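Removed: one protein chain of the complex. Kept in place: all other protein chains.
After this line comes subunit A, so read on.
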Amino acid sequence: MAAVRTRGEVIRHRLSVTAVLVILLITLAPIFWITATAFKPRNLATTMPPTVFFEPEISPFVKLFTKRSQLREPPTEEVYNAAPWWEKTVFDGGEKVVRSGRGEVQPSGYPSRFLNSLIVAITSTVLAVSMGTITAYGFSRFKVKGEDDWLFFILSTRMLPPVVVAIPMFLMYRAVGLNDTHLGLIILYTAFNLSFSVWLMKGFIDEIPKEYEDAALVDGYTRMQAFFKIVLPEAATGIAATAVFCFITAWNEYAFALIMTNRRAQTAPPFIPSQVGSGLPDWTVIAAGTFLFLLPVAIFTFLLRNHLLRGMSFGAIRK
């Protein structure tokens, strides 16, 4: 980083630091709010003015993962004492954990929705990025007739707001039995992300000198082998950046998930708010669900941060 020297530079430096801090605050405030609410006792979640200092509780997470019902009357001392610590937190909130006839705890809908989200987002990301990479490689390295038109066509699939086609898609999906299936959502999200992935990857692959592959071809490798041995490692940065974008898009998608799924393949985004409506909304549980939902993206982005920093500059400062 350049050393700060003159008065003008000092002032400009302070101004930009202030601006960054303000933006950071604005961005992080909701995340802080959700995180705080996820650990609040229920009665403090919606107080006015908001409660900032409180004793954190784990009960929202217990409630998030279990099926519960309202208690008409408080549990007997015997039952309460026999319950494990986490069940007590539910009793404390005036609810009880629903158990099957054999005493097994019934899970809520959340874990399976979360798993669905993971399955759909990861699979569609892998598909979109791998197909996008291969397509981009083809466009980048070979003469394709009407290349520009094809690329524009691919991009144009992105110009229509996806929700516009939601109803026809829904009808078609119903006709072929893809409603409420993982496969259905995976196909949808892969299709969303593919055009984006092709364009992004083409930019990255164009940056890789094709002389590397020429050298490998002369050295006795096939184009396929040259692709896997030389191009793919060189494109790692681009692949990471593209994967993060695709993953976030698929992970956050709400409208189609809401329309196309309801039980088996439902993802977390439509599920979490659906909990608001059942009885009195327990905002702490919703916050807990949202908090956990934020984690995979954060972890994924954190793991790929080095690649991302280089990738965001779109090859401008490669090496």
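One rule holds in what follows: a contact is a pair of C-beta atoms (placed from the backbone, for glycine too) under 8 Å apart; a residue touches a chain by one contact, two chains touch by 3 or more; residues count from 1.
Just so we're on the same page, contacts and distances are computed from a predicted model.
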Options "ABC transporter ATP-binding protein", "Sarcosine oxidase subunit gamma", "ATP-NAD kinase" or "Sulfate adenylyltransferase subunit 1": UniProt name of the undisplayed chain: "ABC transporter ATP-binding protein"
Of A:Val218, A:Leu280 or A:Leu295, the residue in touch with the unshown chain: A:Val218
Footprint left on subunit A by the chain that the document does not show: 209, 211-212, 214-222, 225, 230, 233-234, 319
